[in-house]
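Missing here is one protein chain; the remaining ones are kept as they sit in the complex.
Moving on to subunit A:
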Amino acid sequence: MTDPLFEYLCRMGDNTLVLSHRVSEWCGVAPVLEEDIALANTALDLIGQTQLWLGLAGEIEGKGRDADTLAFRRDVWDFRNVLLAEQPNGDFGQTMMRQYLFDAWHLLQLKALKGSSNAQISAIAEKAVKEVTYHVERSGDTVIGLGDGTEESHQRMQKALDRLWPYVGELFVSDAVDQALSAKGIAPEPTSLREEYDTAVNAVLAEATLTRPDSDFAHQGGKTGVRHTEHLGHMLTEMQWLQRAYPDATW
């Protein structure tokens, strides 16, 4: 097995890399100017976190790969982000629902990581938790505002929730990597975050007048890299194009 610590750092970094890319796709075409600015803020925070997580992953691996090499020179099967992060933007409602479902988990994850036995991880989490506290506040408010807005906005948000809910479960699946790290006090057991997540999400969905889907069926394969969705390959095609087309160049 690959070093579980490297694997874990790629999971954190690939989540923020892939999600920041998705959010950045909104640049210049958001529903209102204030949202353009806010979406860019979120994407910028996530890019910054990516640099830290993947930078540390490269350091731990010790093979001379830096954050950019990891981001721009790996193919789909080496990516370790959850499937939720790579889901397409859809309409603004789907984008904000994806953001909220991710942010609510991300915040709990980072809060737990602040107490990591690994000092570098704890330091990154300390910085990121401040940013993500704001992300979840904003995405939660938007889910509430649109869920409890007009008939149309309500319907669109319910549809987004139904569409994305099957990707939530993967955030809480535990595997050998998680077990190895939680045994050393480096990272939390994913299952341990579920209860608090459900409490927070249920409260927001209730205020948004949205109905949580009955089934907790969970698609899996992102964080292990075993089976991503078809969407990731297209994203990488665009994201990695310059680095792949001009491998000798520095930018």
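Quick notes
Note that in this section a residue touches a chain if its C-beta (ideal position, glycine included) is under 8 Å from a C-beta of that chain, and two chains touch if they have at least 3 such contacts; residues count from 1.
Here, contacts and distances are computed from a predicted model.
In the listed set "sn-glycerol-3-phosphate ABC transporter ATP-binding protein UgpC", "Fe-S cluster assembly ATPase SufC", "Phenylacetate-CoA oxygenase" or "Putative ABC transport system permease protein", the entry agreeing with the UniProt name of the missing subunit chain is "Phenylacetate-CoA oxygenase". Touch with the chain that is not drawn comes from one residue among A:Asp3, A:Asp68, A:Asp162 or A:Glu189, which is A:Asp68.
Against the chain not displayed here, subunit A makes contact via residues 17, 21, 24-25, 27-37, 40-41, 43-44, 47-48, 50-51, 67-68, 71-72, 91-93, 142, 144-146, 148-150, 152-154, 156, 238-239, 241-243, 246, 248-251.
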